[in-house]
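Every protein chain except one is present and positioned as in the full complex.
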Amino acid sequence: MITVGVIGYGYWGPNLVRNFAEVPGGRVGVVTDLHPARLSQVTARYPATRVSTDHRDVINDPSVDAVAIATPVSAHFDLAMAALRAGKHVLVEKPMTATSEQSMTLIDEAEKRGLVLMVDHTFVYTAAVRKIADLIAGGELGRVLYLDSVRINLGLFQPDYNVIWDLAPHDLSIMNHLLPKDAEAISATGESHLNGHEDIAFITAYYPDKMIAHVNVNWISPVKVRTTLIGGEKKMLVWNDLEADEKLKIYDKGVDVKSQEGVYNLLVSYRSGDMWAPQVEQVEALRLELRYFVECITRNEAPFNNGCAGLKVVRMLEAASQSLAKRGALVYV
Amino acid sequence: MITVGVIGYGYWGPNLVRNFAEVPGGRVGVVTDLHPARLSQVTARYPATRVSTDHRDVINDPSVDAVAIATPVSAHFDLAMAALRAGKHVLVEKPMTATSEQSMTLIDEAEKRGLVLMVDHTFVYTAAVRKIADLIAGGELGRVLYLDSVRINLGLFQPDYNVIWDLAPHDLSIMNHLLPKDAEAISATGESHLNGHEDIAFITAYYPDKMIAHVNVNWISPVKVRTTLIGGEKKMLVWNDLEADEKLKIYDKGVDVKSQEGVYNLLVSYRSGDMWAPQVEQVEALRLELRYFVECITRNEAPFNNGCAGLKVVRMLEAASQSLAKRGALVYV
Amino acid sequence: MITVGVIGYGYWGPNLVRNFAEVPGGRVGVVTDLHPARLSQVTARYPATRVSTDHRDVINDPSVDAVAIATPVSAHFDLAMAALRAGKHVLVEKPMTATSEQSMTLIDEAEKRGLVLMVDHTFVYTAAVRKIADLIAGGELGRVLYLDSVRINLGLFQPDYNVIWDLAPHDLSIMNHLLPKDAEAISATGESHLNGHEDIAFITAYYPDKMIAHVNVNWISPVKVRTTLIGGEKKMLVWNDLEADEKLKIYDKGVDVKSQEGVYNLLVSYRSGDMWAPQVEQVEALRLELRYFVECITRNEAPFNNGCAGLKVVRMLEAASQSLAKRGALVYV
Partner (left out) sequence: MITVGVIGYGYWGPNLVRNFAEVPGGRVGVVTDLHPARLSQVTARYPATRVSTDHRDVINDPSVDAVAIATPVSAHFDLAMAALRAGKHVLVEKPMTATSEQSMTLIDEAEKRGLVLMVDHTFVYTAAVRKIADLIAGGELGRVLYLDSVRINLGLFQPDYNVIWDLAPHDLSIMNHLLPKDAEAISATGESHLNGHEDIAFITAYYPDKMIAHVNVNWISPVKVRTTLIGGEKKMLVWNDLEADEKLKIYDKGVDVKSQEGVYNLLVSYRSGDMWAPQVEQVEALRLELRYFVECITRNEAPFNNGCAGLKVVRMLEAASQSLAKRGALVYV
C-alpha cells in the first residue's frame, strides 16, 4: 500500500485526492493547503484523512511514501526538492518547474536517490491520445506533416504566468508524446491586454523533416475550443475533446503527389474518402495515470512521463517565452 | 449601360459573368479565356455574348467600358495596365498584383486617367462582414483586443504561389476593412510539404494599442473551417461562415479589470451573459459588389475597395512572405 | 433526342428546365406557365426555348415527346391525362395526384398506350438514399426495426393542402423505396393553427414483422431539420441531409438479445462500437433522375418510380388524412 500526501487542494488537488483514494494499492494519508476552508472540505468527504496548513506535515511524515504537488508553479521546485530529499517519490503538476535548470536539478536528485519523479501530463493518458498514438505508431496516418491545436476559452487569469505557461503544457506534452522527433525551434507571438501577462498567444514549433506544429492558446475567447488536427500523408484526423461521443474522426483524405516532367503542379491530386470514428473507452485519464504512478513505485520503474518529459516541456516553454519577447523571432530549443 | 469584358473564365469568372449579366445597368459584352472548352460553356449559357481566346479582343474593343480580370495573379498587372491604358475601368481579382510596386503603378495609372480601379475583395460585401463592421463602428464590441481567423480545407494546390497568397487575402482584406488602424508588423510561419510552396501557414499581425490578429491558412486540412473570432472589451463575436443560419454569434462575455492596490490579479473578473445571433440578409455578396462597381463608374466615384485597399493587402502578403522565409522574424509593413 | 415540354415554371419548374437542358439526349422545347413574368425569365436564360401561357401549346405540340408537370397538385391529373392521350410520355411532380383513383386512371392510360409514366420522387436518386438502399439490400444493417424521419422548418403554407401532402411524400417515397415490405396501416395526428390545413403532423406506419416508421412534418418550426434514423438489428444509421459532408453516419451499435430461462431481461445487452461515414458522391439527384427518364423513354422501359410508386404514396397520404380526421385511429392502407 502506497500512502500519498497531497500538497495543494485548490483546483486540481481534489481530483488527485479522489482518484488516489480509489486507486488499488493507494491511499491518501495527509492533505495540506494554506486555506483552512479547503481542508474542511477534505475532512467532510474523507474523515480518515489527516489535514494541515503546513506542507511540512506531508514532507516530514514517515508514513508518507509519495508526495503529489498541486500548488502554483512557483512552489513546485522547492516542494519537490524537499520531498525527494526526504526520500519520497514525487508527482508534480505541469509545468514541472518554472525553469529548465530547476527541472534538471530535480531529475538529478531523483536519479541519485532512486526515486520516482513523475510529471502530471494527464492528457497523454486519455483514451483519445492513446488511440492517436497507436494510429501514428502503427503507420495508419503515414508520415505526419503537421499538428494544429486550439485550446481557448474564457479562462482564469493567472497572476504569475501567461497563457502559454498555463495552457500550452497540455499541447506540448501531447506533441512530445505523439511525434517521433523533438522540436528544433520555436516561434511565438502573442499579446497581453489586461494584467501584464500574455492572454492570447500562438506557438509554431519547427521539427525535422518538414513537420510543423502550431498551438493557439487564449484566455479571452467567448467560446471554448479544444481541437487538434493532425495531417498525415496517408490519413488525417480531427480530435475534438469537447464532443461527448465521436471525439476522434479519422479521414481517408489526403494529397497524392506524383512528380513528373515539367507539369509537376498538375499531379498534386486529392483523395477524399470515408470518415471513421473509432469507439474510445470512457475511462478517467487521471485514474489511469495515478494507478501507473503507484505501479511504478511498487515495481521500482521509471514512468514514461518522468522528469525528462517534464523538462522537455519546460524547455519549449522557455523558448516560446524568449520568442514571444522578440515578437516571433525563431529560438532554438 | 456599362458593358463589361471578362478576362478569364476558370473558377471565378463564371460568377462574374453571371452576376454582371443580372446587375442593373450592366451587361457582359465579351469573355476571353485561353481554353476554348470554357468559352463554349459561355456560348451555351449566354448566346448573345462574344467569346475569344485572345484577351486583346476585350482590351481593344471600343464598346467595352470596363474590364474584369479573373486570371492567375501573375497576369493581373499586365492585363490591368493594358486595360487602363485603353481607357477601361478595371476590376481585378485578389490579390491585386504579385508585388506592391505593380499595385502602385496601377493606382497611379488609374488616378492619372480618372478611371475606376477596384479590387475584388468579395468578403467585405457579405452580410456578415457588413454587420460586424456596424457592430465595431457602433462601439458595441468596445475596443477590439484581437481577431483570430481560420481558413482551412483540402484545397487546390496553386502552382505559382503559396497558401498565404491564395487564402489570406480574404482575411487581410476583412481585417483592413474592420479594424480602425493598420497593422504595423507581421510574423509568419509555415511549411511546404509537397510542391515547394507553403501549404500550411500562420500569420500574426501586430497593431497599435495592443491589438493583435492571427490567420491560420491550410490547404491540407481534412475538414473545412471558416471561423473568425473577434474579442472586444465589451463583447466578443464568433463568425462561422459555414453555418447556414446563425453565422454570427455575439457573446455578452468579457473580462472586467479593476486595478487596485497590490491585489491586481484578484480583480480580473469574468462576465458571462447572453448570446445573440442577429438575422443577416441572404444576398449574394458578389452581386452587391458588382452593382457598386457599376455605380462607381456611372457616378464617377472611387470605390472604397479601390487600388489602395488592394495595395495594402499586397504589402501585408509581402511582409508575411519575408517573415516566412525567416521563420517568424518580425517584418514591418 | 427527346424533346420535353414543361408545364409550370414556379418553384420546381426552373430545376426541371435547367437539368433537362443539360441531360444527354434531352432538350426543352416549350415551357408554359400562367404567369408571363416567369416566362420572360425562361426566355432570358434559354433564348431558343418557346414559351406560352397556355398549357395546350405543350400538349398539342407534335415535336414534344414528353411532358413534365410541375403545377399545383390539383392540376396534375387533368394535365397528365391530356398529355398521355396526346401520346406524350409523362413526368409528374409528387404527390402524383390528389386521389388514388386518379392515379389508377393514369396508370391504366399509360399502360394502354405504352407510354412512360414517372413520378418525380427526387430523393430516391440522392447519393444518400442510394447508399442506404445498398446497405439495407446488402444486409449490412440487418433486419430493419424502425425508421424515424423529421422534416420540419418554417415553411410556405400551401393553400390547398396540409403539411402531410406537402412534405411527407418525400419520406413516404423514401420508405417505400428502402423497406422490403409495404406499410399495412397508418395512424396520424396533427393540428391546424392558421389556415384550416394541418401545419404540424405526425404519421406512424405499421409494417409486417414489427417494423415501424414515423414521420414528423411541421411548417412552423423555428429550425430546419432533415434527419432520418434507421435502426437495424446489426447496425443503425443517421442520415442528416443538412450536413455538407458526412450526411450519412453508420453506427456499429445495437442490442443483442439472448433468451434464456427466467432471467430474460438481463440478457438484453448493448453493443457500442465504431462509427463510419461513407463518402457519398456529390451528384445532383434530379440530373440523374431526368437522365434515367430520358433513357426509359428511349429504351421503352418502365422506370422503377413509375405510376405504381406514385399511387402507393397517394394511398398512404389518403390513409394518413383519414386517420388525422379521427385523431390517430388506425387506418389500413
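As written, the chain order gives the labels A, B and C, with residue 1 at the start of each chain.
Methods note: contacts are C-beta pairs under 8 Å (C-beta built on N, C-alpha and C of every residue); 3 or more make two chains touch, one makes a residue touch a chain.
Every value quoted in this text rests on a predicted model; they were computed, and no experiment measured them.
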Residue of C:229, C:308 or C:333 in touch with the missing chain, whole complex considered: C:229
Please identify which residue in B:40, B:60 or B:279 touches the non-displayed chain. B:279
Option from C:57, C:148, C:182 or C:245 whose C-beta touches the chain left out: C:148
Residues belonging to chain A that touch the chain removed from view: 45, 47-48, 223-224, 242, 244-245
What chain B residues would touch the chain not displayed? 245-246, 252, 272-279
Logged for chain C, residues touching the omitted partner chain are 145-146, 148, 152, 154, 157-159, 185, 187, 189-195, 200, 202, 204, 206, 210-212, 214, 216, 218-223, 229, 231, 236-238, 249, 251, 253-255, 257, 264-266, 268, 270, 272, 323, 326-330
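By definition in this document, only the chains that are shown with their structure count from here on.
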Centre to centre, by mean C-alpha position, how many angstrom separate chain A and chain B? 38
Can you give the whole-Å distance between the Cα centres of chain A and chain C? 53
Can you list every residue of chain A that touches 2 or more other chains, as numbers and ranges? 272
